[in-house]
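Removed: one protein chain of the complex. Kept in place: all other protein chains.
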Amino acid sequence: MANSKYAYVRSFELPDSIMPSTFMIVRLDGHAFHRFSADHGFEKPNDERALRLMDAAAKQVMKAYPEVAMAFGESDEYSFLLRKTCNLYNRRSSKIASTFASLFAATYTFSWAEFFPETPLQYPPSFDGRVVAYPSSKEIIDYFAWRQADTHINNLYNTTFWALVLQGNMSTSEAHNALKGTISSQKQEILFSRFQINYNTLPDRFRKGSVLYRQEEITGIGAQVIDDIVQADEIQKKQGTSRSRKVVVVEHCDIIGRSFWEDHASILGEAAD
Amino acid sequence: MANSKYAYVRSFELPDSIMPSTFMIVRLDGHAFHRFSADHGFEKPNDERALRLMDAAAKQVMKAYPEVAMAFGESDEYSFLLRKTCNLYNRRSSKIASTFASLFAATYTFSWAEFFPETPLQYPPSFDGRVVAYPSSKEIIDYFAWRQADTHINNLYNTTFWALVLQGNMSTSEAHNALKGTISSQKQEILFSRFQINYNTLPDRFRKGSVLYRQEEITGIGAQVIDDIVQADEIQKKQGTSRSRKVVVVEHCDIIGRSFWEDHASILGEAAD
Amino acid sequence: MANSKYAYVRSFELPDSIMPSTFMIVRLDGHAFHRFSADHGFEKPNDERALRLMDAAAKQVMKAYPEVAMAFGESDEYSFLLRKTCNLYNRRSSKIASTFASLFAATYTFSWAEFFPETPLQYPPSFDGRVVAYPSSKEIIDYFAWRQADTHINNLYNTTFWALVLQGNMSTSEAHNALKGTISSQKQEILFSRFQINYNTLPDRFRKGSVLYRQEEITGIGAQVIDDIVQADEIQKKQGTSRSRKVVVVEHCDIIGRSFWEDHASILGEAAD
Partner (left out) sequence: MANSKYAYVRSFELPDSIMPSTFMIVRLDGHAFHRFSADHGFEKPNDERALRLMDAAAKQVMKAYPEVAMAFGESDEYSFLLRKTCNLYNRRSSKIASTFASLFAATYTFSWAEFFPETPLQYPPSFDGRVVAYPSSKEIIDYFAWRQADTHINNLYNTTFWALVLQGNMSTSEAHNALKGTISSQKQEILFSRFQINYNTLPDRFRKGSVLYRQEEITGIGAQVIDDIVQADEIQKKQGTSRSRKVVVVEHCDIIGRSFWEDHASILGEAAD
């Protein structure tokens, strides 16, 4: 081949595979989303359209990659869980991080108009990605608790901050100063006494983020919101004639307590799913 | 903080920085583009609209990242060169690979309608990314020669293959068989004798791919195609009152020979640019 | 400082820490020991002096590094287990591998004359080292089973091979051919029918390798061989006035079955020590 004398440059591609038999979390973060959200007039403290668009992009990733057992999103970030047995792209770190970030950003762009019909997308957004491996389910549960606790902290701060600015007529720097050093209960008290906002009755979506996981489809699904159906081909194949289908459900539930994990044991388990 | 007891999970994020003072190449590859191009009716053997869309996405990456000194694209792949002194994202491999792949895929989606006005985008595309480091300019020159030689080989094969199929009425498997074991000169002979195609007069874009680099803007730029102007803010700042501006030029020129590198010494050099 | 202008070279030292909360195995292998054993007249198929010297070097490593929970040795190799919580040298891979290999080789040299009083050491031996991380105890148990199964396979082969050569007057190539394709039972049959050797009554040391672990010192230790006493300072400190002491015991017992691990649960556990 004409290019064989140059092919030695491939030898500089060093392997970056993740240790086998460990959980992998792929975390994506919006790049320069402070500016992006300002340029596109996102509502404060939370823009539900933007959050729903994030969820849609995450679902697209879960459709494309049946290996993803669960995802959690808040603000401009999303985390995807790959199980211990997952051998996607031979567990190559850069390959996984880049394809997930790439598909997520492309879907965000692709689906923009559906969620922001009145607001033209001015320029394409981007997300960075990283893969972090964890040896046991304990760390996975703690990882997601870490992200959801972060959601609580940020949302309470932002809700109070923007109430002071938008309803309390403070400047942003006055609002920053007013909140400096306050603890959670004090912020909740400000919200309640000055703005008649009971923090705990605000939408779960804002306070708890979005939890995506797969579930057998059941008729009469009740209170549960099923936004979309994901047909996992390889699962059907294994189950032969079974009519069951997996769907991706989006919830805004607590995942810090144990009950979520007990109720959905197959997320961490090897057996089911 | 409420999340401090979980923050230990951050300690599992292992560093992946690239060695300092080495060149870095970020290579992006279309994910499942065989299917994507079929689903969107790409012309064979080359779809100029698709190639121009790739170039547009690459230029967006060069706009966003002034650290990129040069890029080369062919088919559904693109390679970006970062200089030895580049300290983008502290040279973290996954971060660089994922943001580049992400911005590229989002731009591809964002700009689709401009290049395919008649063809709706059916679903978002994705690209994988990897960062490969090289210690010296010799390997960089050979790297790009490797990619351009690959362009030649693939394009000659595809041009002949599709001539046999589209003009010669062969089935695809007949065409494959007809080309099995042929060398370049034989393929060129088939093209010329059977289809009156002189391979060497086919568009440079198809035979040589796209070469993007930055250049001082000059009036009366002649034969050179300037598709777009990129204002590199940090460069202007350094140059004080200078009026010079850098633009990204797109060419379809030979980069296997030495003359390209001699004529554009600043691409590899530390001094200029 | 006069050397500050050069200190940038330290930035090229890239981190190589092992993922937290995983077991680590440090495996050492003799470098060019085929030649070394020939040069020093090791007995075939096993030289008990050499194996005892290996054990002594391993015990020195366990003395120096209380973090080592267990070790297994056969032939010219040794594996050391570090628990999940171990933070030795911040889990830096090269640092751990090199200090273990270094101390082992130095001890082998230092203690040579004790085990080979009649044979001068002609030149210093060396060992290579590597660190491999494992996420769970299952893989650790399988790792040691892998090494002990290897011991069985090699020892049965070598025992039969050298019986054919030394007692059966075959050349080494005749012996190789005679054993080609034989399975374990056939080798045992050769040993028994031709040389009246019942393989299963050969010394455990040869058939099972050496297993080192720590144990509370108990009076009247019975059949157990305690070659040496290791005072783990930091354990004593924690235990305050307690008189208990940890000793390193050397056994040649089965570790493929579950009973070893059940009887010594603290090796893999976090609680006891």
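Descriptive notes on the structure:
In this document, chain identifiers A, B and C correspond to the written order of the chains, with residue numbering beginning at 1 in each.
Note that in this section contacts are C-beta pairs under 8 Å (C-beta built on N, C-alpha and C of every residue); 3 or more make two chains touch, one makes a residue touch a chain.
These numbers were taken from a predicted model, which means no experiment stands behind them.
Set against the missing chain, the residues C:55, C:77, C:139 or C:251 yield one that touches it, C:139. For chain A, the list of residues touching the undisplayed chain reads 11-12, 14-15, 17, 19-21. Think of the hidden chain as still there; on chain C it touches residues 1-3, 6-10, 12-14, 16, 28, 31, 60, 64, 89, 93-95, 97-111, 121, 123-134, 139, 142-143, 145-146, 149-150, 152-153, 184.
Along chain B, the points of touch with the absent chain fall at residues 19, 21-22, 84, 133-136, 139.
Everything below uses one rule, namely that only the chains that are shown with their structure count from here on.
The busiest chain interface, judged by C-beta pairs in contact, is A-B. Measuring from the averaged C-alpha position of chain B to that of chain C gives a distance of 52 Å. Contact with two or more other chains is made by residues 133-134, 139 of chain A.
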